[in-house]
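Take a look at chain A:
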Amino acid sequence: MAEAVLSIRDLVVEIPTRHAVLRPVDRISLDIAPGEILGVVGESGAGKSMTGNAVIGLLDRPAHIASGEILLNGERIDNLTKDRLRRVRGKRIGMVFQDPLTSLNPLLPIGEQITETILEHLPVTRAEAESRAVAALEEVGIPAAAARIGSYPHEFSGGMRQRVVIALALCAEPALVIADEPTTALDVSVQAQIIALLKQLCRERGTAVMLVTHDMGVIAEAVDRVAVMYAGRLAEIGDVRDVLTRPAHPYTAGLMASTPLASKGLKRLNQIPGAMPSLSRLPEGCAFHPRCPKAAERCRRAPDPTLAAGGGRAACWFANERVA
Partner candidate 1 sequence: MLAFVIRRVFQSFVVLLVVGLVAFSMFRFVGDPIENMLGQERTGADIERLRGQLGLDQPFPVQYFKFLTGAAQGNFGVSYRQGRPVADIIAERLPATLELASVSAILAIVFGLGLGVFTAIRRDGWAANTIMTLSLVGVSLPTFLIGILLIYLFAVELNMLPSFGRGEVVDLGWWRTGFLTESGLKALILPSITLGLYQMTLIMRLVRSEMLEVLRQDYIRFARARGLREKSVLFRHALKNTLVPVITVTGLQLGSIIAFAIITETVFQWPGVGLLFINAIQFVDIPVMAAYLMLISVMFVGINLIVDLLYFVIDPRLRGDSSKATA
Partner candidate 2 sequence: ETLNWARAGDALTLDPHAQNEGPTSALSHQIMEPLVIRDMTGKIVPALATEWAPSEEDPNVWAFKLREGVTFHDGAEFDSEDVVFSFNRAMSPDSDFKELLASVTEVRANGKYGFEIVTNGPNPIMPSNLSDIFVIDKDWAEANNATKVQDFEGGEDTYAARNANGTGPYKLVSREPDSKTVLTMNENYWGKDEFPMEVTEIVYTPIQNAATRVAALLSGEVDFIQDVPVQDLQRVGSTDGLQVITAPQNRVIFFGMNQGDADLKGDDVEGKNPLADKRVREAMNMAINREAIKQVVMRGQSIPAGVAMPPFVNGWTEDLDSLPANDVAKAKALMADAGYADGFSIQLDCPNDRYINDEAICQAAVGMLAQIGVNVRLDAKPKAQHFPLINNLETDFYMLGWGVPTYDSEYIFNFLAHTKGEKYGSWNGTRFSNPELDQQIQRLASETNLDERNLMIANIWSVVQDEVLYLPIHHQVLNWGMAAKVDTVVDPDDEPKIKYFKIK
């Protein structure tokens, strides 16, 4: 494996609240290689966005990184000063959010927003930055980009807006892009376009991508490796084909089975009983055990199974037995 663009080591994010300290991200470790697309899936509230935000240093108070390391190209970025971290953002890590409408400042023309980002990170003149902005827009497939540079976000359709957002994320040629549910707000046809665009651009530039989503289908089609999160913890990580076709964690298995496609022809869908516990009421031991069909006595006790970096596929006491 080539040196990872992003390495997360035992990352813990904590939110102190009135009753207890919550851990929306709990001992996560993962790597993304150059040019690789890593999918992150999990139910709502599993901590996917929180992980992404932690990487780019945008956790909202009171959430903060409590322990662990984040390395970008081998360099620690979780303990940078505000200003140095700012220079990492946009320049070395690009970000794409879920809702393209709210991601863009409604009062500034899109060209202006791209130009300012370029000027911020690259040593170019304003004129150069502007022509680069046009080029960036052309790359993401905005027709007549030069003419639309002065348009405001509201003058674009949803799909076009998301293209603009992608252009913004990529305009300073970052090594890593974090895309947090970039297509959830879009129609299938547009979703297909955006995913294809993202894949194409990253492949061309060798950018590593962390693609957060909860759509298994998107994962299957778009990513190289996938990480499955549950209640803030990494449940399983591995090659996408392996994980999806031969899940090692009962949670992954349940998730896969409950998609209508997987239950084709059945009168009822397979379902995981119960719901993901709230962070303030996590069970002892493996967080999934109350819903797990295979749960044994060991699962109910601390410590819970954790996935260390490169330490296997699934955080399940039974994983290795079954994969083997």
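Regarding selection, all candidates are chains of the complex that A comes from, given by their letters.
Points to keep in mind about this one:
The criterion applied here is as follows: a contact is a pair of C-beta atoms (placed from the backbone, for glycine too) under 8 Å apart; a residue touches a chain by one contact, two chains touch by 3 or more; residues count from 1.
Because the structure is a prediction, the values reported are computed rather than measured.
In the assembled complex, chain A touches candidate 1, while the other choices in 1 or 2 stay out of touch.
Listing the residues of chain A that touch candidate 1 in their complex gives 56, 58, 60, 82, 86-91, 94-95, 97, 99, 102-109, 116-117, 120-121, 152, 154-155, 165, 168-169, 172.
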